[in-house]
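Before we start, here is the structure in question, set down as structure tokens.
The block that comes next holds chain A.
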Amino acid sequence: MLLFGLDLDYVAVVMLFCVGLYMLVAKSNLLKKLLGLNVMETAVFAFIVTAGMVEGGDPPIMVAGTSAPFASPIPHAMVLTGIVVAVSVTAVALALIVQIHAHFGTIEIDELKELP
Partner candidate 1 sequence: MTPDVALVGGPVAVSSWWPGVAVALPLVGVAAVSAGCLTDRWRVVALVVPAVAALAVALVLVGDVLAGRLPELFVLRMTPTLWMVLRVDAPGALYGATVAALGLLALVYSFGYVHRGPRWSRYFGFLMASLACTLGVAYAGNLLTFLIFYEAFSVLTYALVVHEQTPAAIRAGAKYIAYILVGGSLVLAGILLTYFLAGDLTFVAGGFLAADASHGQLLTAFWCFVAGFGVKAALVPLHGWVPDAHPAAPAPFSAVLSGVMVAAGAFGIMRVAFDVFGVTLVGALGVAPWLTAIAAVTVLVGALLALGQEDLKRRLAYSTISQMGYLTLAVSLLGAGVTAGALVHLVHHAFLKGTLFFCAGLWIHAGGVRRVGELRGMGARMPLTAAAFTLAALGMIGVPPLSGFVSKWWLGVGMLEVDAGIALAVLLAGALLAAGYLLPVVYAMYFAPSGTVAVRAGREAPATLLAPTLAAAALTIVFGLGSHYAGFPLQLAQVATAAWFGGG
Partner candidate 2 sequence: MTGPWAEALPWVIALPLVGAALTPAVAVRRPRAAGFWAWGVLLVTAVLAAGLVSELLARGPFSYELGGWPAAYGIELRFDHFSAWVLPLALLFVVIVPFSWRYLDHVMPDERRPPFYALLLLNAGGMIGFCVTGDLFNLFVFTEVVSLSSYALVAVGGRGLAAFAALKYLFIGAVSSLLMLFATAQLFVLTGSLNMAEVSLRLAEVGGGTAVMVAFAAYAVSFMVKAAMFPVHVWLPDAHAIAPSPVSAVLSGMVVKVGIVGMLRVYQIYYGAEVLELGAFNLALVWLGAVSIVMGAFFAIFQDDIKLMLAYSTISNIGYIVLGLGLASPYAVIGASVHVFNHALIKATLFLAAGSIIHQTGFRTLSDLRGVARAMPQTSAAMAIGAVSIVGLPPTAGFVCKWYIALGAFEANQAPFGFALVFGALFIFIYYIRMLNAFYFQKPVHAAVAQASETPWSMRGPVVLLASLCLILGVLGGIPLTFVEPAVLDLLPLWGP
Partner candidate 3 sequence: MEVVDVRPILAPFVSFLCAGLVFGFGRSIFWRRFFTFLAAFIKVALVLSMLPGTLQGVVYVYQFVEFTPGIGIGFRADAYGMFFALVSSTLWVFTTIYAIGYMRGDRDRVRFFGFFALCVSTTVGVAFAENLLTFFLFYETLTLCTYPLVVHAETPEALRAGRIYLTYTLIGGGFALVGAVMTLNAAGTLTLAQPGILGLESGVATLAVIFLCLIIGFGVKAAIMPLHGWLPIAMVAPTPVSALLHAVAVVKVGAFGVTRVIYNVFGVELLQQLGFATPLALLAGFTIVAASTIALTQDHLKRRLAYSTISQLSYIVLGAALLTPLAATAAVLHIANQAFAKITMFFVVGAITRTTGKKYVSEIDGIAARMPWSMAAFTIASLSFVGVPLTAGFITKWYLALGALQADAWWFVLVLIASSLLNAGYFFPILHRAYFRPAKEPWPPLEPGRRFEMPKTLLIPIVICAAYVLLLGVTAEVPGMPFSVAQVAVEGFFAPPGIGP
């Protein structure tokens, strides 16, 4: 689906990525940063899914009677892995955030930097 010569999907993906990046970079709150990271991740996943999409194809799920064309299975596998990894990263990060909060009583970068 094109709009003004641009593929709308890609435009959206880029915008999401930018929003995520903005959150990661500009927000002082660690949780907000992490949310930003997640937004970025989903944006990239969305890109991969979109890129792997074949117009009019079926899902790459093998059931009897499915016939080509179907969406390439490999990008989907990549995304699946990516989601798992993303959750792991998020989990680790959240654990760290909890630790930081326990230790310093804050999860704001601004305040953490002022600590001795």
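Behind the choice of candidates: all candidates are chains of the complex that A comes from, given by their letters.
Please note the rule applied: contacts are C-beta pairs under 8 Å (C-beta built on N, C-alpha and C of every residue); 3 or more make two chains touch, one makes a residue touch a chain; residues count from 1.
As the structure is a computational prediction, the values presented were derived from the model and not from experiment.
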Handout entry: Identity of the candidate that touches chain A (this complex; choices 1, 2 or 3)
Key = 2
Fill in the blank from the handout: Within their complex, chain A touches candidate 2 through residues 21, 24, 30, 33-34, 37, 40-41, 44, 47-48, 51-52, 72, 74-75, 77-78, 81-82, 85, 88-89, 92-93, 96-97, 99-100, 102-104, 112
